[in-house]
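A single structure is presented below for examination.
Here the complex is missing one protein chain, while the rest keep their positions.
Chain IDs A, B and C follow the sequence of writing; residue 1 opens each chain.
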Amino acid sequence: MKITIELYGRLKQTFGKDTLVWQTEADNPKDIYLELCKHHQSADESNFIKPIIDDTFCDWTTTLDETHVLGFLPPASGG
Amino acid sequence: MKITIELYGRLKQTFGKDTLVWQTEADNPKDIYLELCKHHQSADESNFIKPIIDDTFCDWTTTLDETHVLGFLPPASGG
Amino acid sequence: MFTLTEQKIDHNMLTEKVKNKRSGAFACFEGWVRNHNHGKSVTALHYEAHDKLAVEVGAQIVAQALKNFDINHAHCCHRVGALAVGDVAIWVGVSADHRGAAFAACEYILNQVKAEVPIWKNEYYENGESGWVEANHCC
Partner (left out) sequence: MFTLTEQKIDHNMLTEKVKNKRSGAFACFEGWVRNHNHGKSVTALHYEAHDKLAVEVGAQIVAQALKNFDINHAHCCHRVGALAVGDVAIWVGVSADHRGAAFAACEYILNQVKAEVPIWKNEYYENGESGWVEANHCC
């Protein structure tokens, strides 16, 4: 499937874009995130990063379909 | 001697005036304070009260003369 | 309550949100954009938020503070967009009957917001570089 991915904060730098459309056989945030890491030769930071689906926090293992917008939030650095 | 005494905060109530001239044989803040307490049938609170001479903190045992202005400060209650 | 704003943070307006006649204590914190970080000269910075989730998570933190501490009102406002050195980035205000709870709740809200609310800081340096700030120990 093709899934839209939104990136926030420093993940825009890591993955080169604010938003991208990703072609994948995977169907959950964790596997898709790991595909992105592999593609960009970036370390797995899933312990620190939070996945969201349609602007709502979700589990890494939630099943996705093409209607969903997936997002990755790096650790907060406000204040 | 006759000494001028300034009273602050609730000590104005205790001793009935803001300022008074006190006739005494005593020559230090502690003895004069105890005379005032006796005269007004008020408890000795010298553990909590600070004496001042000419607007400067002093010891209870400092020797006074008639040129001095003696003052008594109750515990702070600002803030 | 928790709010985001693109405008300059207005202390007096925000204080009105927590003001009331029974409170004797008001503790407040402002995070200011400072001119240095990790040895680099900072000229400006940009805060980005996930607006919806920032407001949700921020509101949960303020609600939790109202449960955890003996306080009357609390508010936190975080600025987003472009900020200059000296600008206020975050404002936290708490009113309470007594000072201990006001200070404790104010510090709690600040720490939780910095750790949990999805807002990210991009700093611009004098040498022309810029960078997303990783862990934020700025204030």
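Convention: contacts are C-beta pairs under 8 Å (C-beta built on N, C-alpha and C of every residue); 3 or more make two chains touch, one makes a residue touch a chain.
Keep in mind it's a predicted model, so treat the numbers as computed, not measured.
Asks: Using the touch definition given at the top, which of the shown chains does the missing chain touch?
Replies: B, C
Asks: Out of C:Ala59, C:Val85 or C:Ala115, which residue would touch the omitted chain in the full complex?
Replies: Checking the options C:Ala59, C:Val85 or C:Ala115, the one contacting the hidden chain is C:Val85.
Asks: Touching residues of subunit B against the unshown chain: what are they?
Replies: The missing chain touches subunit B at positions 8-10, 12-13, 50, 52, 55-57, 71, 73-79.
Asks: Spell out the interface residues on subunit C facing the chain that's missing from view.
Replies: 11-12, 15, 19, 21-36, 85-86, 95, 97-99, 102-103, 106-107, 110, 137-139
Definition applied: only the chains that are shown with their structure count from here on.
Asks: Between subunit B and subunit C, tell me the centre distance in angstrom, where each centre is the average of that chain's C-alpha atoms.
Replies: Result: the chain centres lie 50 Å from each other.
Asks: For subunit B, write out the residues touching at least two other chains, lowest number first.
Replies: none
Asks: Give me the residue numbers in subunit C that touch at least two other chains, ranges are fine.
Replies: As it turns out, subunit C has no residue touching two or more other chains.
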